[in-house]
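Every protein chain of the complex appears in place save one, which is left out.
Lettered A and B in written order, each chain numbered from 1.
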Amino acid sequence: MWAELAVTAAKLLVVATVLLTCVPIMVWVERRGAAFIQDRLGPNRVGPMGLLQPVIDAVKLFFKEDLTPGGVNPILYTLAPMVSMFVALVTFIVIPFSADAGVEVFGVPLKGIHVAPDLGVGVLYLLAISSLGVYGIVLAGWSSNNKYSLLGGLRSSAQLLSYELSLTMSVLGVVLVSGTLNLQEVIGRQGPEIWKWHAVTQPIGFIVFLVAAFAETNRLPFDLAEAETELVAGYHVEYSSMRFASFFMSEYINIVTISALTVTLFLGGWQVPWLTATLSGWPLLLVSAGAFAAKVALLLWLFVWVRWSLPRFRYDQLMQLGWKGLLPLAALNLLIVGMAMGQGWL
Amino acid sequence: MSWWDKILAFIPLELVQGLGVTGKYLFRKKVTVQYPEQRLEPKDRFRGMFGFSEERCIVCHNCAKACPIDIIHITDHFEESVVDGKKRKKKVLDRYDIDVKRCMFCGLCEEACPTKPVAIWLTTKTYETAAYERNERLYFDKVRLQTWDGVLPFPGVKAPAEGGMPEDPKAEKKAAGGEGA
Partner (left out) sequence: MERTHLKAFADAEEMEISFGPQHPSTHGVLRLMVKVDGERILDVKPIIGYLHRGTEKLFERETYNGCIPHTDRMDYTAAVTNNQGLVGAVERLMGITIPPRAAYLRMILAELQRLASHLVWLATHALDIGAQTPYFYCFEERDKILDLFEEYCGARLTTNCMRVGGMPFDLTPGWTDRCRAFIEQFPAKVSDWERLLTKNRIWRERTVGVGVISAADAIEWGLTGPPLRGSGVRWDIRKVFPYDRYDEVEFDVPIGTNGDTYDRYLVRMEEMRQSVRIIRQCLERLPDGPVMAKVPKIIKPPKGEVYFSVEAPKGELGYYLVSEGGDTPYRLHVRPACFINLQALPEMVRGQLVADLVAVIGTLDIVLGEIDR
């Protein structure tokens, strides 16, 4: 009992640490990547290759004055960044970062780097919790008592609600094929071969999911809630210091989450074709964790790359794409998957 | 447009093409100049901080008149001296001040200067004129105009403090380009 708790706590600690470390690395990758795309060098002064730049940024934000403007609703104004951060952090417990591998620590089965391995409704939990994230943004937009924030919050709520649907619909296809909501089992059903991965068997679903993922994380083609050149900074225009940092961090954690989810659902999770099937024990654990990280990193780079290449949608066009484009496509995907299953192909 | 074309048009190939463009630039050699360590050398005609030579100045006030915003203040007086038994009047410069903080570096003073080589010039290739206190640091009298230092000259460029000015580019220009204004 106590040993199990300790193992879970240790896993939680490891996952949370890795996650929170991911944020500065992601910020660094984004800034350097953007710079290289844009023909410049980016931050390269603090630390080797500028690696400590995000740390310095965080320190700077930490020492900034935490301003609460007059006219805000102080409770909601304080609550909003917390909600964002909380939601971003708790989604992670159901994501399997590695294979189960059958490793035991102190006589307790580890069940992979996976905080809640026995949660049968992993997919449901993830979707449910991640849709809570909109509360943080709406509350921030509304409680700031700023017109730009309000518009940002409005845009964001409409956007997240409509894209949540497409996202869920495209996940449905995967769930249908897998027959389970446990993410570890979803990975297991995809098999080690690439052609069994859901990205290959359900390309439409994969694309819909990816586009909806961009929208869910408020990344550039869909970053209407912030829309720097229109709404200045959108919902967090009045935030400063660590409250702003909370929004900033939760945005990046959300990107990591959604990438991890994409890898889990569509890209075979931690599996490496032909390799992970031959391993077991600790090597499997390490190799699978590494493979997972590599796949997530590739997706994260895609996020960065797209952000610095494409212009921004307009609000009504975003709605059109969501309702008239992605939702029918997701339904089509579901239809195809259902028919294929009926034929016994999947 | 057939239905097949419509389906093809639905596939966002041009977005991928755009990603290709940014991907191409990703691996290009960067053009950033790492400023405090690397410095771009200004071109020869670059209008930077003033240089001034009192010996060449004939106190004609042309520069002060040419200045569109009147930031050059000149005062002078006549000195009489006896050379070879003849009385000679000579204009002597008392003050030659430039309120550099208001200067817009148009270079009209240099163009107006009738001496050859010119007594006031801006081609000193200096651009690091930032100062903490603008009224003191950016108000140059005739001594400071001739002796200012503290900016890094580029190879081949002599600051007035080192007692020189660069080759006068104006002379060649005038020779090549006919009569000047």
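Rule of thumb we're sticking to: a residue touches a chain if its C-beta (ideal position, glycine included) is under 8 Å from a C-beta of that chain, and two chains touch if they have at least 3 such contacts.
Note that this is a predicted model, so its numbers are computed, not measured.
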{"item": "Option from A:Pro48, A:Pro74, A:Gly107 or A:Pro311 whose C-beta touches the chain left out", "value": "A:Pro311"}
{"item": "From B:Cys60, B:Leu93 or B:Cys106, residue that would touch the chain that is not displayed", "value": "B:Cys106"}
{"item": "Hidden partner chain, touching residue among B:Glu14, B:Glu37, B:Glu55 or B:Glu80", "value": "B:Glu14"}
{"item": "Sites on subunit B contacted by the missing partner chain, in the whole complex", "value": "12, 14-15, 17-18, 20-22, 25, 31, 42-47, 66-68, 104-108, 111, 122-123, 173, 176-181"}
{"item": "Interface with the undisplayed chain - residues on subunit A", "value": "34, 37-40, 147-148, 151, 154-155, 220-221, 223-224, 227-232, 307-317"}
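Keep this in mind: only the chains that are shown with their structure count from here on.
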{"item": "CA centroid of subunit A to CA centroid of subunit B, Å", "value": "53"}
{"item": "Sites on subunit A touched by subunit B in the complex", "value": "33, 36-41, 305-306, 308-310"}
{"item": "Subunit A contact footprint on subunit B (complex, rising order)", "value": "15, 18-19, 21-23, 25-28, 30-32, 34"}
